[in-house]
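Pasting in a structure now, in structure tokens, and then I'll have a few things to ask.
Entry: chain A
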Amino acid sequence: MKGTAPAPTGTIEIDFERCKACELCVPACPKHCIEMGDRINRHGYVAALFARPLDCTGCAICAESCPDVCIRVWR
Partner candidate 1 sequence: MKDKRRETFPRAVFSRPRSLLDVRSHYCPGCHHGIAHRILAETIDRFDVRGKTVGVAPVGCAVLMYDYIDVDFAEAPHGRAPAVATGVKRAHPDRFVFTYQGDGDLAAIGTSEIIHAANRGENITVLFINNTTYGMTGGQMAPTTMLGQKTATSPYGREFRNDGYPIKVAELLATIEGTAYSARVATSTPAQIRKAKEAVRKAFDMQIREVGFSLVEFLSTCPTNWGMKPLDAQKRVLGEISGYFPLGVYKERKQADFV
Partner candidate 2 sequence: MTLAASGISRELMKGNEAICVGAIAAGCRFYYGYPITPQNDIPEYMAAHLPPIGGMFLQAESEVATINFLLGASASGKRVMTSSSGPGISLMQEGLSYMAGMELPAVIVNISRSGPGLGGIAPSQGDYFQAVKGGGHGGYRMPVLAPHSVQEMYSLTMRAFDLSDKYRNPAMILGDAVIGQMKEPFVPTPYLPTVSAEKPWALTGCAGRERRIVKSLYLKDDEIEVHNWKLHRKYTTMQKEEVLYESYCMDGARVVIVAFGTAARVSKTAIQVARREGIPVGMLRPVTLFPFPSREVNEAAGVADAILVIEMNTGQMLEDVRMSTRHHDKIRFLGKPCAIPTPEEILQEIRRLAGEIGAGR
């Protein structure tokens, strides 16, 4: 099992419609799991995307950083 990344210990869900693409969550995630997506929501924002779920530890720092409470976190 050498060299394989540790399994994720948590997961998140980003509210696609409510995200205002402020990007604050992107650098906040210590594991760089989030990046800006490419789909535009109905308010005209290109929402953030949970791009690398396998690296997620469920630390919720992204959720803490979101001004619009778009992110829910589970462990």
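Regarding candidate selection, all candidates are chains of the complex that A comes from, given by their letters.
Basically, contacts are C-beta pairs under 8 Å (C-beta built on N, C-alpha and C of every residue); 3 or more make two chains touch, one makes a residue touch a chain; residues count from 1.
As the structure is a computational prediction, the values presented were derived from the model and not from experiment.
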item	value
From 1 or 2, the one in contact with chain A within this complex	1
Sites on chain A touched by candidate 1 in the complex	8-11, 13, 18, 20-24, 26-28, 43, 45, 53, 58, 60-61, 63-69, 71-75
